[in-house]
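Apart from one protein chain that is not included, each protein chain of the complex appears where it belongs.
So, chain A:
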């Protein structure tokens, strides 16, 4: 075995969430030298996020798995880098170079680059958002962000909350807030959601999920949280921060039913419409994409998590949103596949069991996606002045104008003329919605190309020009 700290690792794993931790643990256990990088301060990703003084996330969900994976990293002396964001991946003949920068500049420069023979990308996802009038007011947050604040910092984002959007993820957010002392005015689920919460039997092929669903139903009851299906937040009101929220029932067509509306006071609105996979790194190394059943753009992999680019593997939400348990299975599979491709002996029986488990998890995820679509008529609640792109402050009116009066038929042209997705976040927040608006304005449904136009990013993080210039110097030094 090579010494730890070998300049060229066998495999670099990006992302230390459920998928990345599992990938690193398997690859290291199979005898590969592994380096694991994450922008966060500590391992866990979104699902296992925890504070610096906790030894793991609160609550029991997969806690033992987390502890075992983390112990595995220590046992195999895996090199881990936290607080490092990968902003560029370059490929030279037989190796990858990852360029890193600190996630924030209040600390030293850290490690600038890593090289590895193969690459397992597990970058996860972020909350998917649909703009709504007033969603740019302080006090409106992504549902996952509210959860992250609670899990990572032990901080309540507000005292009186409305949790809205679609999908089972709204439940842990609401019950988490309630358990920490917030009042939940209402959970607004846009879909009927028959067969999951109401009938956990529908989830029987994933028994753990059925138990989880029943558990949340009990928690909602215990905290007396009103849970309304076929209901959406259609307007958020306030001057300098959220004061109240307008809520409307949705018709069968997913459009707000006119007339019937209630208004409730709140200081926090947590919005979540599923998740958007983080594709900047997969796209950078040449992964192909497809539109998944939830309408998100995801990276394509084969039955061993290979990206179709030699030496590149992908696992977790980036290959299709499916939650932490599926991410762990995919991560393990990718680690084993990388080891096998580098000539290590792996247990093929285990590979097949994992492949079956991944397929099972995918089927369950597909069922959930089908039960929790984005309401087709959501653009009905936009007003002319509603901000769609938060960074560049592009309104719905700006998009309509570019599409109708300037003839922007596709997101790429829309982006050039009206600038959505051109700000600091590079379309990570508004990309999905902008693609949907563009399609709606031209009377079609969004295609992969629409989403891709807003998902490609030359760099995975904003960097100083000096850092880009420094790339040439590094290359020159290596040649000497």
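By definition in this document, contacts are C-beta pairs under 8 Å (C-beta built on N, C-alpha and C of every residue); 3 or more make two chains touch, one makes a residue touch a chain; residues count from 1.
Everything below uses one rule, namely that contacts and distances are computed from a predicted model.
Colleague: Any idea which of "Isoquinoline 1-oxidoreductase beta subunit", "Proline dehydrogenase", "ATP-binding cassette domain-containing protein" or "Peptide ABC transporter permease" UniProt assigns to the chain that's been left out?
Modeller: Options "Isoquinoline 1-oxidoreductase beta subunit", "Proline dehydrogenase", "ATP-binding cassette domain-containing protein" or "Peptide ABC transporter permease" narrow down to "Proline dehydrogenase" for the missing chain.
Colleague: Which of A:42, A:117 or A:369 touches the chain that is not shown?
Modeller: Of these options, the touching residue for the absent chain is A:42.
Colleague: Tell me, which residues in chain A touch the chain that this view leaves out?
Modeller: 4-5, 39, 41-42, 46, 51-53, 74, 77-84, 102-111, 126-127, 136-142, 144-149, 152-157, 240-241, 390-393, 423-425, 428-429, 462
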